[in-house]
Structures are given as structure tokens and as C-alpha cells.
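A single protein chain has been omitted; all remaining protein chains appear in their positions.
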Amino acid sequence: MDAGLLLDLYRSMALCRRFEEAAAKAYSQGKISGFLHLYIGQEAVAVGAISGAEPTDYIVATYREHAHYLARTGDARAAMAELYGRSTGANGGRGGSMHLFDASKRFLGGWAIVGGHVPIAAGVAFASKYREERDVTLCFFGDGTANMGSFHEGLALAGLWKLPVVFICENNQYAMGTPLYRTMSVPDVAVRARGYPMEFEIVNGDDVLEMRDATRRAVERARKTSQPFFIEAKTYRFRGHSVADPGKYRTKEEVQKWMERDPINVLGQRIQTLGIASAEQLRGLDDEAKAQVADAVEFAEQSPLPEPQSVCEYVYA
Amino acid sequence: MPDVNMPKLSDTMEEGKILRWLKKPGERVAIGDILAEVETDKANMELEAYDEGVLSEVRVKEGESAPVGAVIAVLAGADDVKPAARPASRPEPAPAPARAEPRPESGREPWRPTVVRRPEAAAEPEGGEAIKASPRARRIAREHEIDLRSLRGTGPGGRIVEKDVEGAIAAGGAAPKKEAETVSAPEAPPRGERRMELSRVRRTTAKRMSESKREVPHFYASSDIRMDEAVRLKATLADLGGEFEGITFTHLVLKAVGIALTRVPEVNASYDGDAIVLHDTVHVGIATAVETGLIVPVVHDCDRQPLGALVRQARALVERARAGRFESADLIGGTFTLSNLGMYPVSTFAAVINPPQAAILAVGAIRDVPVVEGSHVVPGRLMTVTLSCDHRIIDGVIAGRFLAELSGLLTRPLALVV
Partner (left out) sequence: MPEPRVITFREALREAMAEEMERDPSIFLMGEEVGHYQGAYKVSEGLLARFGEKRVIDTPIAETGFAGVGIGAAMVGLRPIIEFMTWNFSLTAYDQLVNNAAKLRYMANGQFTLPIVFRGPGGAAHALAAQHSQALESLYAHVPGLKVVMPATPADAKGLLKAAIRDDDPVVFIESEVMYALKGEVPAGEHLVPLGVADVKRRGRDVTIVTWAKMLHTSLKAAEELAQAGIEAEVVDLRTIRPLDTEAIFASVRRTGRCLVVQEGWPFAGVASEIITLVVREAFDDLDAPPERVTSLDVPMPYATNLEALVLPSPDRVVAAVRRLLGREQSPARPAAAGGAR
């Protein structure tokens, strides 16, 4: 086992966790506006999957994408400044929490109408194949997306045209505030991939290594064979759908049970068991993450608002 | 001593209500502990602690509300969790801190209404009723200083449109400014010219007369009236003195007009846009030149008052007018106007109607002329009167009937005194 890799994954997940906590706090203080969808509890999915792909592979994600952005870019400042609506944000304050983009890092959003980005991800993969480039596209979405028409059309075209795209369903058990069993006719989203046809794998989304390995296999397979692949990551979000959601539709016991398999703790235990680092050293990594987030908050707070005269820029090329 | 503030728990939340405190003053609080339940506009939320310490004070009681950001409790004895040192590898924040102003949080100024500036009213003569004209017609009229009220609209619903204004310009005279600009080369002003600002009276006269001449379709009917007997009567009455002291031909004509108007009431009328207004009373204005311009004092009830009373009233009016001491009541209520230039060597002239009256009578000087009586030519005394009529409501026949009545009354003027 690569000790450096495990510590990197730990650091990355801790950054995501501390970032979301800081965002929640800033939101409660009225410093961040709009919708804020936290990723706390699901960190292993984004961090594991993105570490399993090449930095040149494309990422297309949803409105719950802070962690994906951080896992790809590591740029907590740009992310936090964007949440603050500042000119130094990832999109100069025009996108906000739900629309993070970094073209240079091939991070392609940040899409907030459920399902709409699934065909877009297929299109990015289409372009790779058209140009005979070897890049693969990762497409993240939640279990709720699997009932949207755009999801099925995107998968159908990816299957039909054999596009190099890996669909990663983050099954956190709830489509907004409604549990999956009330909204879906099958317990596993992944079986829906079968008809397109598409190979799939159901993964423990709280295990960052399992997530990484499954994604790596899928990405390399897509790269080699130009076949789409479907991963369903079983996971859980500890918070509500957005900060405005108290999550009352879940029992304390249920939340507690899932928090026991907190992906950061799971990895921390393994690191200690393998003797790679002590609890003390892990706390050090966590402190680094906290410091980076504190710096990002300070950066965001010090950053200027977007120039008013820029309001009409970038509507057209 | 970190404050616990009312958190913003949804995108639309402005205040929150404390449903229940889960920590009591004196209790220890760790980060992530639930402090209270808060009711927001969307749901009941749990308020978690972002700092640790001992809850020392609760400032908002259960059941009470507080705005977002308000201090609702205080934590004591907590070590301030300072952000760890910034990693050296990270670059300094690029933007200048000064640019951080104004911050959104600071933008809580009271709302102020926007001051709305009304656009200037379209060029319409003062006191004018709404004129239906297209914006284009208005613009062209403005550019050529044309009074829209002098135009008749030919567009849908009588709207004045471009071609109506262009027609007025083409008709000439209506566009002095434009012509001056295009025709006359720069010239030295004539020597000895003096510029006199218009008096208020003159200004009103100018406005009303131009309106009248532009808007009212005038026609004119004249009559030569034998005044031999009237001349004799006037001399006799003047000799009598008393209430007839200072009697003039104007007074005789005034009385004759008063009676004629009752006999041909169509002339004692006004034009009201969509109706003819026939006046029951006969009040005749006398156009009078004063220093500041032209005014028209009104002699009331010319039909019913005896001649002597009319003479008194008319003399008093004219005196007051010339002295500038007239009252506004002296100048209003006229139903007809008389303009007499008989004291000058003016044989005939046509007067401009005083709107909204239907007609005006212009009276010339009494001349000695040869008159054919039967088969003889005899010396006679003739006075030419000219009736200007608003053709919108008076036709030639009516003018003729009026002049016939007037002529009869003045030719045999005894009726004026009995």
C-alpha cells in the first residue's frame, strides 16, 4: 500500500470536510447567499473517484460539487471566494456554489438542473472520441437523477455510440428529502445501466480506496475500449439536502449509524492500523486542512465584489 | 467570549424563532453540539455550535424571534480557535483589501424612493386641452413653432398627423422661424428699430386673435345702413342730456345690436366643439383700445336695458377700462362683440371674431354719400357695418337676417328709445 497516497487521500478528504463546515458557518452568518448543498459524509466518492482518473480526464458534476472541484483543483480559495460571490472566485462570483468551473483543469461544472448535465458529459466524451483523443469523462450525479429523462437519453447515446464516459451515481439514499424506496422501483440504480447496455459496479462509497480502484478500472477500460461504464457508490450525506433542510425525514439513529462509517474515520483507522501515521499525525493533517480553509475564508472575505460594470460581460463571445 | 448569532438557515430566512434551548446557561458546549431548535421560514432547524465554551447567557427566550445575525446567546471561557498559520506556499491574496468595500453586509441602508423626473410635457399651448396629435406631428410642429390647436387633424379619430403640419407649413406664414432660417441671409438690423416686450394684455390679445384667425373659419357680410334719422336722434338725445349725456353712435348701435340679437338668436351664440350654445342673455362687448392693448368691456343685457341705462353703463365701463381700474367682471360674459372705428376715417373693415363667440360687428364711419331714392339722387348718410361670422355655426342666411334687422332698427331708430 502506497503510504503517500493514503495520506494524500486523507488530506484531500479532510480539506473537503473542513471546507464544507466553514461554508456552513459562513452561510449561517449571512456571508454566503443562495443555495448551499453540503457534501459532508460523501467525501470518499469524489476524492476516491477523481484520484482514480488522470488529471486530463474531464469531470462533469452537479450542484453538490465543492468536493469534486477541490479534489481536482485543490483551490480552496477560488472555491470559497466563489461561494462568497467575489471577483476572485472560480467564476468571478457569477456562478456561485452550484456552478463551479475550471476550464484549465478540465473541471466542467457545476450544473444545477438535475439530470441536464448527463447528456453534456456524453457530449464531452463524444468530442474525445471524435478527435481520437484518449481522455475519459467522469460524470457525477445523485440517485435522484436516475429518474430524469435526460439521464436515460444521455446513457442511451453513450451506450449507442460507445462513448468513453464513466457515470458515477452517488447514491446517498435520498433524492432531496425523499428516500429512494419511495421514488425508485429498483433498490440499485446501477441495474438501469444494463439496458443501454453498460457494464456496472456497485461500490462502497464510504471507502475511498474502493472508490478509487473501481474508478480506475472503469476509466482505463473506457480509455482502452471506448465503452461507457456505470458505478453506483453507496454513501450517505450527513446533512440535509441543502443547509435549509433539517433532515427531519431521517431518524437520529439512522444518521448515527452512517456516521459510524464516516469515510474520513474509516481511512484514518486504516492508516493507523497499517502504521502509516499516528492519530497525532492525522490530527496534524486535519489542522493543515483547517488552516487552508481558514486562509480561503480570509481570502474570500478580503476579496472585492465583482465590478458592477462587468454585469453584462460574457453573455456572448 | 464568542457570540452565538441567529444563523441564516435558508436562502430566504430573515429572522428565526427559538423553539427550544437544548443547552442551559452554565452547560459546556462542544463544536457541533445542538444549542437550540430554530424555526425558520422553511423548517425547524437545529442550531449547532461553531465554537466551544460554556453557555453563559441566553438572550432570546424560547418562543421569541430574532433577526438573522442578532446575538442570541454568549459562550464564555472558550479558547478562541484561531486559524492556524497560513501555509507559506500559498500566495498572498491578490486583490487589494480596499476593494472589499462596499460589503454586502454593510448595504443595509434604509430604502429610499427613487425620485422620478417627469418628462417635459409635449409642446402644447398653455391651458390647452388635450390635443390629439402624433408624436411626429408634435415634433415637426415644435420645430416650426406651429400651434397644434390651429390645425385640424385628418388622421384616424381626428389625430393631427405629419401631413397636417406639413400642410400648414406649405400654406405659408405658419413657419416664420424656418423661413427666417432658410430665406434671409444675415442682415444688419434696421436702424431705429425698437423692441417692446408684450404686455400681458397684448400677449393675451395676440394669442386669442391668432387662435381665432387660425381655427375659426371666418366669413364676412357687410351692409350699408342709412343713418340720417339716427344722426338726428342722437343729436336730439344729446341735447336732452340727463341720462343721455355723452351718448355716441356706439351706444345707438349697441342698443340696436341688442335687439337684433334677440330677433336672430343664432348670432348670439358660441361654438363648443360639438355643440352650438345659444345664449339667453345678450351681453355685448365693446372692443376698446387702452394703453396696454385691446380689451373688451362687456355691457350687460343690451336687449332689456333702456338706452339711457345702457349709455350710463357703457360710459362707466369705458372710463374704468381706460383708467385701468376695471374689474374682471367687466370683461367676462360677453356673447357678442362690437368694434367701432367710426371715429376714424375708416369706411369698412372686418374684425376678428372673439372666440368662442359666433360673430363680431365692425362699424365704420358715417359718410355723406349720394343716395338713390326712387329716381332721385339725394345726399344721404351711410354707415357700413361688417359682420364676421364663425362659419362652423353661422351660415350666410343668418348673417343676412341679422343685418336686415340691424339695418331696420338703425334706419328707423325710434324703436331704440321706446
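So that you can tell them apart, the chains are marked A and B in the order they are listed, and the count of residues begins at 1 in each.
What we mean here is this: a contact is a pair of C-beta atoms (placed from the backbone, for glycine too) under 8 Å apart; a residue touches a chain by one contact, two chains touch by 3 or more.
Only a predicted model underlies this, so the values are computations on that prediction, with no experimental measurement involved.
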item	value
Touching partners, among the displayed chains, of the absent chain	A, B
Residue, one of A:G92, A:G142 or A:P164, that touches the chain absent here	A:G92
Residue of B:K23, B:R138, B:R226 or B:R312 touching the missing chain in the full complex	B:R138
Sole residue of A:G41, A:G109, A:P164 or A:P263 that reaches the chain not shown, by the stated touch rule	A:G109
Which residue of A:M13, A:A121 or A:L267 touches the chain not shown here	A:A121
Contacts of chain B with the absent chain, listed as residue ranges	134-139, 154-156, 159, 161-162
Absent-chain interface as seen on chain A, which is shown	58, 60, 90-92, 94-95, 99, 101-103, 108-111, 113, 116-128, 130-131, 149-150, 153-154, 156-157, 160, 313-317
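As a working rule, only the chains that are shown with their structure count from here on.
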item	value
Centroid distance [mean C-alpha coordinates] between chain B and chain A, Å	70
Residues of chain B touching chain A in the complex	5, 7-11, 13, 40, 42-46, 50, 68-69, 83-87, 90, 93-97, 99-100, 102-105
Complex interface listing, chain A residues touching chain B	25, 27-31, 33-35, 77, 85, 87-88, 242-246, 248, 287-288, 290-292, 294-295, 297-299, 301-305
